[in-house]
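Note that one protein chain is taken out, while the other chains of the complex remain in position.
Chain IDs A, B and C follow the sequence of writing; residue 1 opens each chain.
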Amino acid sequence: MSVRTPDPDWPAGEEPEPRSNANPGWLSDLELAEIRGRLPLLYVEAVPVRVDGLGQVTEVGLLLRANAVGEMTRTLVSGRVMYGETVRDALFRHLEKDLGPMAFPLLPASPVPAAVAEYFPLPGISPFTDERQHAVSLVYVVPVTGTCEPRQDALEVTWMSPAEVVTPSIGDELEGGRGVLVKRALAAVGALG
Amino acid sequence: MSVRTPDPDWPAGEEPEPRSNANPGWLSDLELAEIRGRLPLLYVEAVPVRVDGLGQVTEVGLLLRANAVGEMTRTLVSGRVMYGETVRDALFRHLEKDLGPMAFPLLPASPVPAAVAEYFPLPGISPFTDERQHAVSLVYVVPVTGTCEPRQDALEVTWMSPAEVVTPSIGDELEGGRGVLVKRALAAVGALG
Amino acid sequence: MSVRTPDPDWPAGEEPEPRSNANPGWLSDLELAEIRGRLPLLYVEAVPVRVDGLGQVTEVGLLLRANAVGEMTRTLVSGRVMYGETVRDALFRHLEKDLGPMAFPLLPASPVPAAVAEYFPLPGISPFTDERQHAVSLVYVVPVTGTCEPRQDALEVTWMSPAEVVTPSIGDELEGGRGVLVKRALAAVGALG
Partner (left out) sequence: MSVRTPDPDWPAGEEPEPRSNANPGWLSDLELAEIRGRLPLLYVEAVPVRVDGLGQVTEVGLLLRANAVGEMTRTLVSGRVMYGETVRDALFRHLEKDLGPMAFPLLPASPVPAAVAEYFPLPGISPFTDERQHAVSLVYVVPVTGTCEPRQDALEVTWMSPAEVVTPSIGDELEGGRGVLVKRALAAVGALG
């Protein structure tokens, strides 16, 4: 069994081919590893929510999955923006990848994110860490109206109340400091109590 | 036929009763006229939009109506926040009042408005005027997914592209300086070209 | 000693005169009490902060004062928007009233608030309560660069780190549920850890 940290962009077995691929925006694992030490990578993240008829957040969805060393962790919908792809297209693609094709997300009209998260390999520069890379993530709160079916490497989407999702125990289970991020994103939509 | 400027909160014939009414938040015309010279009134406004599957604004809806002196003017969904009512409830109520019960608006998760408009009786203090009163309006961009049936005193909801709605000729038809407001609201959702 | 709840707009002894006053925007205590049961009042609030050279929040200032029954409570810079006054003018006036003339606040370029707080007389409608009235408050995070000298009825401005100001004990001391509001406002400026 492989224990390499998977790039969250790609489900197992669907990684893009090495450079011979016609699309120069696809990066091989080796190329991506090389670039990750040279440039900040641009990510989008989504906090999936359920809203009531007045638009108020009633539930927040977190992905539960096993990481490379078999620990259970929670995370958000997340992934890289590809060359030539708009932020909006990337957000939609990763929502579909992580929540399945029947989630029916309502993407925000505004491209301005609810929060900006900066992940660094070393802790202390910001609240957010990603040992693989320096990544800057545009974070959106996205209502989903359909049924979520997480992809293979996520075990489930767990729905919680806004009050529960910001408790310290859930915060500790969110990888890379995303407990802070969920709080900031909920604050931006007036759902942080 | 009455030519008084109707309070946009109330369709003709549905104005609340004078003070004898049990709910102290209902104001008679006389009381409202008195208060309007003493305090800024809190309003909500909505720019109704149609969005595509990625959340991008494709069309903007403006209300067309005849004003008190019979001129055709355009305006936004708009109305007062009542005593004891949340901003979100007021926004929903006025959307239903102006667009009908089948508009199915998607209220924003965030209570922070896309723009704040300050209307003064005298021009020059801000780009926005309202000869009746000093009003401060929280302005939201609201996708609607259903069918709009404007109430009696609005003749129709006219849908235009974001490019058309910001032309000077449409801006001139928008009452109270709302041409500027539409531009600001569209800018907030990345739809101002 | 008077135990009436002072209107925070006015230092003791400086309340505006009754209606005979030439400016119809000034309200007597009686008139204000009457209106408070009929309409939502528009407020502005400021979370005063100190920032470093890169604009990051390093400290948050809370006002400490004794309330009408002699309890120590903490609060934010806060006050009503007057008839004919812009939101920006009101924000500046209340900053000067609560922090003194040497605080040198840097008002935000944007009129869109960091948060919107809705205060109701009865708890449960929102996280925020004000037994006197229904008030809707536009909340801004305002860097101050000078020296703060609180007015007579505030004992001091206490500066705390962003981490300290969101602890439950400080949250409990903030009146009207403003502990939640401080969290939301700090989240909006990326300072909620």
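We take it that contacts are C-beta pairs under 8 Å (C-beta built on N, C-alpha and C of every residue); 3 or more make two chains touch, one makes a residue touch a chain.
None of these values were measured; they are calculated from a predicted model.
Of the options A:V47, A:V77 or A:A114, the residue whose C-beta touches the omitted chain is A:A114. For the chain missing from the display, the contacting residue among C:R88, C:R132 or C:R151 is C:R88, taking the whole complex into account. The chain not shown here touches chain C at positions 49, 51, 53-57, 88-89, 92, 106-112, 114, 141, 143, 188-191. For chain A, the residues touching the chain absent from view are 24-25, 27, 31, 35, 37-42, 81-87, 111-116, 118, 120, 125-126, 134, 136, 138, 188. Residues of chain B that touch the chain left out of the display are 115-116, 127, 180, 183-184, 187-188, 190, 192-193.
Rule of thumb we're sticking to: only the chains that are shown with their structure count from here on.
In the contact between chain B and chain C, the residue numbers used by both copies make up over half of all numbers at that interface. Centroids of chain A and chain C (each the mean of its C-alpha atoms) stand 37 Å apart.
As a whole-number value, the distance joining the C-alpha centres of chain B and chain C reads 28 Å. Among all residues of chain B, those that touch two or more other chains are 111-112, 114.
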